[in-house]
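Let's look at subunit A:
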Amino acid sequence: MKNKLDFIDIMHGSDGHHRKEDPNSFEYSYQAEITNVYSLTKTEKLYQIQIADPKLRTKFTFKPGQFVMLELPGIGEAPFSISSSPVRHGDIELCIRGAGNFTNFLSRVQRGTKVGLSGPFGTHFPVEKMHGQDLLLIAGGLGIAPLRSPLLSVLENRSRYGRVDIMYGAKNPDELLFTYQHEEWRRFDINLDITVDQADKQWQGRTGLITEILKERIQESTDLANNTFAIVCGPPIMFRFVCDMLTQAGLPMQKMFVSLERRMHCGRGKCCRCNIGSTYTCIDGPVFDYWSVMNLKEAI
Partner candidate 1 sequence: MIFKVFPKKKLSLLYELLAVNTMVGPTLKGKDRNGKSLYDFDVLYTFDDLALDYTATIHSAKRFVLPYHEKLSSFDINKTDWKKHVDINVYKPLVFFGMHPCDINALNKLDMVLAGNVYPNPYYIGKRKNIFIVGLDCSPEPQCFCHSMGTDSALHGFDMFLTDLGDKYFVEVLSATAFDFLSQIKSKEPSKKDHQHYKQVNALKNKNFATNVETNDLTKILDLEFDAKAWDQWGDKCLSCGTCSNVCPTCYCYGVEENIDLDLKNANKIRSLHSCNLLDFAKVSGGHNFRPEKSTRLKYRYYHKHRGFVEAFEESLCVGCGRCGQACLADITPPEVIASVRGKE
Partner candidate 2 sequence: MKLSCDVNVKHLTRVEGHGNIQIKIQDGRVKQANWEVVETPRFFEAMLVGKHWENAPYICGRICGICSIGHTLASIRAVENAFNIIPSTQTAKLRLLLKHMETLQSHILHLYFLAAPDFLGTGSVLPLAKSNPEEVQRALRLKLLANDACDIIGGRRLHPTRTVVGGFTMLPEKKQLDQIRRRLNACVPDLLAAAELFKTFTIPDFSRETEFVSLKADENYPFIGGSLISTDGVIKKEADYRQMTNEYCKKGFTSKLSKLSRKSFAVGALARLNNNFAFLHPTAQNISTELGLTPVNHNPYMCNVAQLVECVHIVFDSLSLIEDLLNSPWQEERQPVKAIKGKGVGAVEVPRGILYHYYEFDGKGKIVAADCVIPTSQNHANIHHDIQALAKQYAESGTKDQNIELLAEMLVRAYDPCISCSVH
């Protein structure tokens, strides 16, 4: 029958609109495995996730600040910032807080469980653009998860940057993440300041808000306006305070970077759930410079 229309099989036919072999194609994912799980605090765990196929693993590259979608069948799929250094390619670390269905179930699975991984998605912290400049890396709470990737990247390329200050605050000592690495980060050429809002008996370090440390740092600074970049990760009220302080101190808004969070179902600019005003967090973000954030309606 001539009048029967030709069926166009986009998945298998020559009209290969859809590149099946690309794991980032819509609804596809890399097969990956949880190779290790470390408990960091009561609610956060660090997951080492490795892409199963060694070839794809080396091909998987990302920039600090980008995120992946992680999937468990029947449980869910959710976005997470990559927490490890970009040199490790498809063998990544995610620092995840048990907050809902997916994240809570994830905290119960064993090593060796298969997961679906897609990404990397989204914009990144422009660490190359920051070469030669002083850096302020500021994290509050779980904000250290997205910050750890640029942080490690900076440490690995320490000589390319000027002065580096890391400021990290948590509510109390129990909630501090990556404590086992703090000593590593506290190098002669790095200023690491850790503060908690509320100390406990064992706590020897600083107590108080992160903005107090920042105030001291700003006072030491000579030329914030021209020689400094900042990456600020944390809850909106925290980065807003920090960024406003820095702005007042003269740091241009477009030299500060933040990572925003919105509800997401696809990570690929399709589900429309992550829009801020009318900007997609998954494609146009999650990393934005502060100037753009200030110009986005309902961003904070």
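The set was built so that all candidates are chains of the complex that A comes from, given by their letters.
One rule holds in what follows: a contact is a pair of C-beta atoms (placed from the backbone, for glycine too) under 8 Å apart; a residue touches a chain by one contact, two chains touch by 3 or more; residues count from 1.
What you see is a predicted model, and the numbers here were worked out from it, not measured in a lab.
With subunit A as reference and 1 or 2 as options, the touching candidate in the complex turns out to be 1. Remark: subunit A residues 1, 3-11, 15, 17-18, 24-29, 73-77, 99-100, 103, 109-110, 112-114, 116, 261-263, 265-266, 268-273, 275, 277-279, 283, 297-298 touch candidate 1 in the complex.
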